[in-house]
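Structure in structure tokens, see below.
Let's look at subunit A:
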Amino acid sequence: ADTSTSGGSGSGEAASSDDLSITLLPKNLGNPYFDASEIGASAAAEALGAEFEQVGPTEATPDGQVSYINTAAQQGRSALVVSANDPNAICDALNEARDNGVTVVTFDSDTNPDCRDLFINQADTAGIAKVQGDLIAEQIGEEGEVAILSASANATNQNTWNEAFIEYVNETYPDIEIIDTVYGDDEDQKSFDQTAALLQSNPDLAGIVSPTTVGIAAAARYLSDSDAKGEVALTGLGTPNQMREFIEDGTVEAFALWNPEDLGTLATYAAAAVATGEIEGAEGDTFSAGDLGEFTVGADGVVLLGDPFVFDADNIDEFQF
Partner candidate 1 sequence: MVTEDPARPGGAPALELDRVVKSFGPVVALRSGSLTLHPHSIHALIGENGAGKSTLVKIMAGLYRRDAGDFRFRGESVDFSSTAQSKDAGIAVIYQEPTLFPDLSITENIFMGRQPTGRFGRIDRQAMRAEVEQIFARLGVRLDPDRITEGLSIADQQIIEIAKAISLDASVLIMDEPTAALSGVEVERLFAVARSLRDEDRAIMFISHRFDEVFALCDTVTVMRDGAYISTHPIEETSVDELVRQMVGRDVTELFPKKETTVGEELLAVEGLTSPGSFHDISFRVRAGEIVALAGLVGAGRSEVVRAVFGVDAYASGSVTMSGTRIPSGKPTAAMAAGLALVPEDRRKQGLVIDSTVGSNTAMAMWRKIAAFGFLTTGIEHRAARPWDAKLEVKSHALDTVVGTLSGGNQQKVVLAKWLATNPRVLIVDEPTRGIDVGTKAAVHALLSELADQGLGIIMISSELPEVLGMADRVLVMHEGRITAELDRAEATSENIMHAATHATEPSA
Partner candidate 2 sequence: MTTTIDISAGTNRVRAFLSGGRMRELGILLALGLVILAATLTNPKFLFSGDGWRDLLLTPAPLLLVTIGQAFVIITRNVDISVGSIVGLTAYMTGWLFATFPGIPIPLVVLASVLFGAFLGLVNGALVAFAKVPAMVITLGTLYAFRGINVLWTGSDRINPSDMPKPFLAFGTAQFLTIPVLTIVAVAVLVVAAWYLANMRSGRELYAIGSDPQAANLYGLKTTRRVLTAFIVSGTLSGLAGVFYAARYGTVDSQAAMGWEFNAIGAAVIGGVAIVGGVGTVWGAAIGAFLLMTINRALPIVGIPDFWQQAVVGVLIIGAIVLDRVLALRQKRRLIETRDNA
């Protein structure tokens, strides 16, 4: 089937499932979190009989993503599954792609609702805020100073989670004080150095929360051989493979995450469902996501994966991603 010569098919035109072509566009390549998503996504694509490809910039910037969105439009792909580096900056490009017949599904990090067909939400903000708040409160005995080690200052999901987290903690645990938010830009070295700086500038720090897989791993690595090991608690969102060692050596007690593999799978099924015309993407539409079961589209075209899962020494060996 020739899908690439003309990008001019009008939006909403349905592709039959055997000439389905899906492009996965993560925030950046070389990020273990998205590698896990890619495994789920490509498996789903295979199950659907769709042609599948992952592309992306090496650095997590919106302008880098725009080039790939444009390329997908030029190639006339049926669907684009994207985690946005900026909610607005890539909007126009996405809409242009949609005008060229490309179905756009965001996952992990959303754009403005009017420039995508669906958003696959890994966990709702309240759920993430709650699980992180409860974990850190438990680990530091519900009182003390806590700092946040976030990803880049512009990451949509991070900022929303952090706000909700701060609000939740302030309401639920009045003796915990959130003293600072620092940014490691999802770079190992920067997150590592930021951890060092946090520890030095805040001698009374009781805990660090890092809602990003790169950040929590780097922080754990710094803590594991510093004097603060065992003194300062660390939790947040991490992948089992990266955190296994630190759970084992006691640097980290417990952390949370959803399964990014499932997230990729769900996003791919959703994209296929819209692209083939199976659903419109309106509130209340339901579709099947293979082994994951049935999902329903919520308000604003959001599909929710489920609640985050807590990993600790007892269960971590059961997971490989």
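In picking the candidates, the idea was that all candidates are chains of the complex that A comes from, given by their letters.
Convention: contacts are C-beta pairs under 8 Å (C-beta built on N, C-alpha and C of every residue); 3 or more make two chains touch, one makes a residue touch a chain; residues count from 1.
Remember, predicted model here, so these are calculated numbers, not experimental data.
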Subunit A in this complex - touching candidate among 1 or 2: 2
In the complex, subunit A residues that touch candidate 2: 29-32, 34-35, 38, 58-59, 153, 182-183, 187-189, 192-194, 196-201, 203, 217-218, 221, 225-228, 241-242, 244-245
